[in-house]
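Every protein chain except one is present and positioned as in the full complex.
Chain IDs A, B and C follow the sequence of writing; residue 1 opens each chain.
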Amino acid sequence: MAKKYVQIVDPIHDFITVYSHELGLVDSPIFQRLRRIRQLAGAHLVYPGAQHSRFEHSLGTMHVAGQAASILKEKGYLSSDDYENIRMAALLHDIGHGPFSHLFEEVLQKNKTISHEEIGKKIILESEIGDIINKSGFDKKFLSNLAFGNSKYQFMNEIISGGLSADMMDYLLRDGYFTGAEHAKIDFMRIIHSLDVHEKKLSLAKSALYSFESMMISRYQMFKAVYFHKTVRSAEVMLIQSMLLADKELELATDDIKKYVQMTDEFVISKLVSLEPKDADLKRARQLAIEYQERKLLKCVYEKIFTRPRMNQVNTDELQNRIAKKAQVNKCEVFIDISKTPSIPLSPSKTESKSIILATKKGEGPKESYELPISEIPLVSAISGFMDMLRVYTRQQFRKKVEIAANVILGENI
Amino acid sequence: MAKKYVQIVDPIHDFITVYSHELGLVDSPIFQRLRRIRQLAGAHLVYPGAQHSRFEHSLGTMHVAGQAASILKEKGYLSSDDYENIRMAALLHDIGHGPFSHLFEEVLQKNKTISHEEIGKKIILESEIGDIINKSGFDKKFLSNLAFGNSKYQFMNEIISGGLSADMMDYLLRDGYFTGAEHAKIDFMRIIHSLDVHEKKLSLAKSALYSFESMMISRYQMFKAVYFHKTVRSAEVMLIQSMLLADKELELATDDIKKYVQMTDEFVISKLVSLEPKDADLKRARQLAIEYQERKLLKCVYEKIFTRPRMNQVNTDELQNRIAKKAQVNKCEVFIDISKTPSIPLSPSKTESKSIILATKKGEGPKESYELPISEIPLVSAISGFMDMLRVYTRQQFRKKVEIAANVILGENI
Amino acid sequence: MAKKYVQIVDPIHDFITVYSHELGLVDSPIFQRLRRIRQLAGAHLVYPGAQHSRFEHSLGTMHVAGQAASILKEKGYLSSDDYENIRMAALLHDIGHGPFSHLFEEVLQKNKTISHEEIGKKIILESEIGDIINKSGFDKKFLSNLAFGNSKYQFMNEIISGGLSADMMDYLLRDGYFTGAEHAKIDFMRIIHSLDVHEKKLSLAKSALYSFESMMISRYQMFKAVYFHKTVRSAEVMLIQSMLLADKELELATDDIKKYVQMTDEFVISKLVSLEPKDADLKRARQLAIEYQERKLLKCVYEKIFTRPRMNQVNTDELQNRIAKKAQVNKCEVFIDISKTPSIPLSPSKTESKSIILATKKGEGPKESYELPISEIPLVSAISGFMDMLRVYTRQQFRKKVEIAANVILGENI
Partner (left out) sequence: MAKKYVQIVDPIHDFITVYSHELGLVDSPIFQRLRRIRQLAGAHLVYPGAQHSRFEHSLGTMHVAGQAASILKEKGYLSSDDYENIRMAALLHDIGHGPFSHLFEEVLQKNKTISHEEIGKKIILESEIGDIINKSGFDKKFLSNLAFGNSKYQFMNEIISGGLSADMMDYLLRDGYFTGAEHAKIDFMRIIHSLDVHEKKLSLAKSALYSFESMMISRYQMFKAVYFHKTVRSAEVMLIQSMLLADKELELATDDIKKYVQMTDEFVISKLVSLEPKDADLKRARQLAIEYQERKLLKCVYEKIFTRPRMNQVNTDELQNRIAKKAQVNKCEVFIDISKTPSIPLSPSKTESKSIILATKKGEGPKESYELPISEIPLVSAISGFMDMLRVYTRQQFRKKVEIAANVILGENI
């Protein structure tokens, strides 16, 4: 018998089918809250169209993951149950995101050393989300592992996150569409139809290698045009700093799920702009939030692409000190921003991917699989050198001084 | 010398140029606040992509109005100053919108009998917006008249609002794009290039009549698919009712500009869901807001297209009473919704357009203009009968009872 | 085991899968010849992008028919064999088209009283196409009936041709894309997902009625903007006339399949422009072809929308005589063009559709089906009055005289 479903109109995928057991999750307040968390925190200040939320992206990821799973089911790697589990896990993969999506993670990690994935697991295992899952006949433990990279079948995780994932295909298309940047024209149907499995890992038909290459280039272009755009990051650096300064006062970095799910973009902003300026930090946090809201953004005075070793070895705290001292400004007027995006997407286990598995087939012969190092894919290897970027920001009035200081200190060595 | 400008990426118009004197307005907090007022109040609950705001639409309207003005300048009807004034006025045409855009107007009109245009004038004339305008060398009184339909040259108003306006061209394209409904594929460039002026009124080259017809059809399709979609209106009816009930307590319908510009979608929602339930009305207002936010929407139990005379003659209060009585439910459980959109867009002076002026040219002869009654345009006349709609909503638990009552009462006569 | 296939990139459907048994047909010279028959005969003279051919459209129709069949298979109305047959039949539905597609039919019908469908049947049954079909294990007789409206299951025919057909969905989208007219934004996925079967006839879920309405409007808009565009038809009237005059000499209207499949657009044009002017008719045929090729087109001097009774009752020969006489020009300088497109698409049996079957479902109850007269569908009924059009063309030098004559004769009565 045909399953019951609704169809949701979506500008990216035309229609997204949501089956009734999924609808229970979608309609829960914790999931609905994703409507109020923008997919791209501060990007709408530069790309006004970028008002889209984690809600649409979660539906889209489920949709694409379902298409991928359906192909692998046809090829004999997945059962009908697997297919349903993968859709559910994809739907939930961002359930742990807090206000301003990835920005909030910097708050979580600095002050609480937890990630949005851990919050996500907690939400699945300990909140009403888990109850809904269980009532629908699914296993919340299993889904939690699948959603956050801990399934024992690596390729099932890879359908959801990583360099060939539904997550990436949806966000590249969606972010390109809503920003209007539109670099992200990817042949995602070709990639999906070319997926295969080799030793429990996801592989790709060699004939789709160019599509993969194109997708990586799109990602690089979106990184430069949107995700790490100079002004977008200016706004985001302000938000992060404001949240860090106000964290103690407002208890933002919490793992109390009840409190956590109250927080949305506008909720946190309204808290920040109405902080009582009890001390210098809170005053500063409030000031940054107000300036963010009125779009009085920090100015970028220094930008450099660094080659390896990667810049996460930079001691930003010390660097901030040195520049402030040389510029003779207060340390809190110097903002260091370092790109954290890996040039090649991380695998679901959060390690850097160094190769891709290709499946090839000659004439009537059997399928053969082999690993191709990323470094041998035209253009993709070239990208890696250009995504390691460091920027220095400050306020308008300190512009000149901090620019000179940054040039003196960073021009030579780091 | 070339004027200074920035270019904003926009998915609808690719790039929107904003000149420095306009940027002053755009960057003011009162204008930035439009980012937090959704273009389509509750539509995102049905079309998740519809998160776009009045901010983008205002920029887009300025862009299209500038294109139209530029054509009319080339044709000798406008000066360079007119061109600049029209852009500024178009930028400001929605500055008076409150939370949830058009929904808020029902609150304003019921409890205060003011319109968003009057608020808009006040903002231009009495707030810092007026100061910025004057400092840029423009005349705030003049712009206010131009933005809200009171210019002495009717065609200059018509560029901004009405059946051939930049406002409509932008919102049809934009709403179609962000909802994904995409009915709104209009040849807006053809219409703009075909604009002309006849006796101070805007006219259209006859050769573009089909494009106008298509635009009217798109508008009708968007009306049915989005603006007056059954479930979209369900959400919006809840919001309106909640605001009306809480108006006294929260002082929503204010013409105190300072207070007015504090209010945004999420601001008002957060006030509504945290109302203290001091009396039955406030309890009910809170309840409706919470159910809105959790997407537990009212059910439509009756829908009918009525022919003329138009339904604004219906006494909704009496009708609500009669249905409630017959259904034996509390009156507040019966919600009547009547479409208020005119089948043909209103002129800037808010009267119904009954004709369009066409300009025609035979061979080498002079241009001739004549009025074509709307009723003679293929399809457009046909639309009018189908946009007069009345619906009855109630909660899930009263569904059956109210459905029967509505059918008994409305099936026969009204 | 998975079936072998290739994937063809298509701007309309992204990828079109062609299975190996279908590839045999596609790769045959008779099918490849469709690449040289433009989908829209003379439209590229007005819309330069409209160079697309019957080849792409045939692939696209197969693709859409496959999607529709797949939905009906899921719903239990079709077997896997049916699915394959429907794809094959859709692929072949235009195999009988001659040069300039529908234009050639006027030559066939006037001088031979055969249709492109009859030629199509002959090609399937008597040429190597039939051999390929049989070798692939299909039944050429069965496919021929299916492709041309003679299957005993009406809904299987209706998937291929008629008002809900794959044929129409593909051509509206494709013609809109390649002309750039782009009126044709149809929710074809929604229509396809909403197909059902009622008493061996194709039906549509009521919830998709608006999508059907939109598709009919798109068709009407394409009719006006492209198919029956004044200048497009001018070019086509010239081609038809040229072919009719040269038919005897060149033996165009043949049912000798060997000769028939030699003829393509450019082949026939090259024959026409190099005709030996042995008599007045041939001289005239050559002249028209040369002028067509150099884009010296006839001028339209009269255009009128007629209401019913339909204009096929007009005696064009007599009308031509009367106008020529009154204008004092040679009869052959007067060209009468009458739209033959039915306002609602014909059913596969070539009769006019007067209703559509809708399937509706209330709550948990069973599905109910009922017939809705076309006249009750908003806007669709309105279209019918506006597609009955008569035009008079002549050459530049007779413009004035013929215009006056046509106005005198046609202004009053017909």
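Simple rule for what comes next: contacts are C-beta pairs under 8 Å (C-beta built on N, C-alpha and C of every residue); 3 or more make two chains touch, one makes a residue touch a chain.
As the structure is a computational prediction, the values presented were derived from the model and not from experiment.
Counting contacts over the entire complex, the absent chain touches A, B, C. One of C:D10, C:E249 or C:D281 touches the chain omitted from the figure, and that residue is C:D10.
One of A:S70, A:S136 or A:Q221 touches the chain omitted from the figure, and that residue is A:Q221. Interface note for the absent chain: among C:S136, C:Q154, C:Q293 or C:S355, the touching residue is C:Q293. In the complete complex, the residue from B:K112, B:K141 or B:H193 that touches the missing chain is B:H193. When the missing chain is restored to the complex, the residue among A:I16, A:L239, A:L319 or A:I383 that touches it is A:I383.
Residue positions on chain A in contact with the hidden chain: 182-183, 185, 210, 214, 217, 220-221, 224-225, 378-379, 381-383, 385-386, in rising order.
Mapped onto chain B, the interface with the missing chain covers residues 2, 7, 14-15, 74-75, 189-190, 193. Mapped onto chain C, the footprint of the missing chain covers residues 8-12, 14, 27, 29, 32, 35-36, 44, 46-49, 51-53, 55-56, 59, 177-182, 264, 266-267, 270, 293-295.
Please note the rule applied: only the chains that are shown with their structure count from here on.
Most remote chain with respect to chain B, judged by CA-atom centres, is C. Mostly identical positions are employed by chain A and chain C in their mutual contact, as over half of the interface residue numbers are shared between these two copies. If you average the Cα atoms of chain B and of chain C, the two centres end up 41 Å apart. If you average the CA atoms of chain A and of chain B, the two centres end up 35 Å from each other. Our note on geometry: chain A versus chain C, Cα centroid distance of 49 Å, whole angstroms.
Multi-chain contact residues of chain A (touching two or more other chains) are listed as 14.
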